[in-house]
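Only one structure is covered here, and it is reproduced in the block below.
Note that this complex is displayed minus one protein chain, with the remaining chains in position.
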Amino acid sequence: MTVEELAEIVGGHVFGDGETQIERIADLDQASEGEIAYVDNEKFFATALASRASCLIVPNSEGFPDRTLIEVKNPKLAFAQIGAVLYPVRREPAIHPTAVVAATATVSSTAYIGPNVTIGEYVTVGDECILHPNVVLYDRVSIGNRVILHAGVCIGADGFGYVRHELGYQKFPQIGTVVIEDDVELGAYTCVDRAALGRTRIGRGTKLDNMVHVGHNCDIGERVVIAAQTGISGSVVIEDEAVIGGQVGFGDHTRVQKGAIIGSKAGILPGKIVRPGVWWGIPVQPLEQYKRMNAHLNKLAEMRDELKQLRQEVNALKQAKS
Amino acid sequence: MTVEELAEIVGGHVFGDGETQIERIADLDQASEGEIAYVDNEKFFATALASRASCLIVPNSEGFPDRTLIEVKNPKLAFAQIGAVLYPVRREPAIHPTAVVAATATVSSTAYIGPNVTIGEYVTVGDECILHPNVVLYDRVSIGNRVILHAGVCIGADGFGYVRHELGYQKFPQIGTVVIEDDVELGAYTCVDRAALGRTRIGRGTKLDNMVHVGHNCDIGERVVIAAQTGISGSVVIEDEAVIGGQVGFGDHTRVQKGAIIGSKAGILPGKIVRPGVWWGIPVQPLEQYKRMNAHLNKLAEMRDELKQLRQEVNALKQAKS
Partner (left out) sequence: MTVEELAEIVGGHVFGDGETQIERIADLDQASEGEIAYVDNEKFFATALASRASCLIVPNSEGFPDRTLIEVKNPKLAFAQIGAVLYPVRREPAIHPTAVVAATATVSSTAYIGPNVTIGEYVTVGDECILHPNVVLYDRVSIGNRVILHAGVCIGADGFGYVRHELGYQKFPQIGTVVIEDDVELGAYTCVDRAALGRTRIGRGTKLDNMVHVGHNCDIGERVVIAAQTGISGSVVIEDEAVIGGQVGFGDHTRVQKGAIIGSKAGILPGKIVRPGVWWGIPVQPLEQYKRMNAHLNKLAEMRDELKQLRQEVNALKQAKS
């Protein structure tokens, strides 16, 4: 495609030769002829000037004379959009012959179902979904449109619920369902458990990294982002647009409010409400509070020294008085 | 089934119309005709009174006049037992045609083996087992009766053992086995590694959530419960009836005694013995001790202020004296 055409897609302004052909995207320092790269940080302007890319996406054309440019407010976003055009994620619709699809399942004719995928009874899979190898959809779960499930994603396994009695554990019924809404992407081996009763939900546009565990009856909102290996106990509510780091652990029945950002490795006690703002630590606390606490901790050696010193001086004063 | 029949199964006492037909279980606030719900907490008695369930399972019939009831000591347990009757977990015995079962493996004729399951050489799988899609049983492991393995459970992969030498790492032989006893349930992608020599064991009635890692030569007792993403290093012993939260990490050769409860995200140093009681934190400590420590930490700002104040007063006293 030409620079002109790409600029139109991203709503950018062309400087230089709009007829330049672009075939690939590349990093600034790796780019060569026929490639487009982006720069959004002044730190890398020198690298950009030295880049052999045929076109640069820049936040401001000034400082790049004699180059073919697309000027746009958010160069990284424009680069990603151009990447999506040049390297479409979409796959030819198909159901791989090794996939096992129940007769009662409804799979859109525009979906791609990869090797060794298992689709259970009464499952629905929407338009333009991509299910990578070994995805497992247990019975009666529902997958929206344009959902991408990476290798081994498991939707609808039984939630972890038992009732203790004298002889051991009685399995609590896990007969609810799971709803994955449109435009969700789930990383490899991420598991979303079936609700005990009712449903577990992953909201529209939400993105989960690899090996995330979502327990039964969770309600994850729209445009939520969760990094790898985070674990979410049963009946947790995460409201829209929360951003959650990796290896975070949620106790059951916690609620994360819209606008909350939770740092990696945080631990949230059962029933906690996490309000908007940045949160950190085990147990989770506002980042500012966490930092103050850490500053205090770094003074502990000094505090002990001061205590010793005061003790001596007080002893001396008492001595002098007697 | 009738309320009368269900009451008999759970050893409960019927109030109202024992001939009422029950077809499904439901949550109190979602229930409608033909459904049974339970209440075990006074907080929800009002919801129960308003419920449209055809039958309520209650701890005490008083306060529910004109309703069809099953009165029983543990309503949640009774509900779970009734759920197990109305929604049997059991599957029709079958070996899915896509499953790969070694000629030397012994699979009970009452087991269900799902799609794309792999069963290695000399494996045994007991009666009424359910192996969900993509379960992998490496060679020579043994699975008891009524075991449920969720999608992708992996039993018998090599333990993580190497010996360092000048040029790198020599793999330590991983030629032992794994024994999964009766009535165990393992969550999706949970891995139980083969022993180096000897065996790794998961005891009768033990339940593991998704993505739990059990290292080589571990001995997990009976009726143990372990939540998602917990990691257990090699040669750890967990005695019967321990309860362990999610994302806990065990160093090798630790021992958890019967009656111990370990909170989520705890970290246990290698070789540690965890005695009965409730444990918390990294490194793990008795919950009470952890709470005291936290109380002290919350006083740090105050302590620093008091130190400053004392310093001033002591300086003033010294000044006055001189």
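For clarity, chains are labelled A and B in written order, and residue numbers in each chain start from 1.
Heads up, the rule we're going with is that contacts are C-beta pairs under 8 Å (C-beta built on N, C-alpha and C of every residue); 3 or more make two chains touch, one makes a residue touch a chain.
Bear in mind the structure is a predicted one, so any value in this text is a computation, not a measurement.
K.L.:
Out of B:C154, B:V184, B:I202 or B:I220, which residue would touch the omitted chain in the full complex?
P.N.:
Counting the whole complex, the residue in contact with the absent chain is B:C154.
K.L.:
Just one of B:F64, B:F79, B:Y189 or B:W280 touches the chain that is missing; which is it?
P.N.:
Once the missing chain is taken into account, the touching residue is B:Y189.
K.L.:
List the subunit B residues touching the unshown chain?
P.N.:
So the residues of subunit B touching the unseen chain are 98, 100, 116, 118, 134, 136, 138, 152, 154, 157-158, 160, 162-163, 165, 168-173, 175, 189, 191, 193, 197-198, 211, 213, 215, 229, 231, 233, 247, 249, 251, 267, 282, 292-293, 296-297, 299, 303, 306-307, 310, 313-314, 317, 320.
K.L.:
For subunit A, which residues lie in contact with the unshown chain of the complex?
P.N.:
Those residues of subunit A that touch the unshown chain are 25-27, 30, 74, 76-77, 79-81, 83-84, 86-87, 89, 96, 98, 114-116, 132-134, 148, 150-152, 183, 185, 187-189, 205, 207, 209-211, 222-223, 225, 227-229, 246-247, 264-265, 282, 297, 300-301, 303-304, 307, 310-311, 314, 317-318, 321.
Just so we're on the same page, only the chains that are shown with their structure count from here on.
K.L.:
Find the geometric centre of each of subunit A and subunit B from their Cα atoms only, then give the gap between the two centres in Å, rounded to an integer.
P.N.:
About 26 Å separates the centre of subunit A from that of subunit B.
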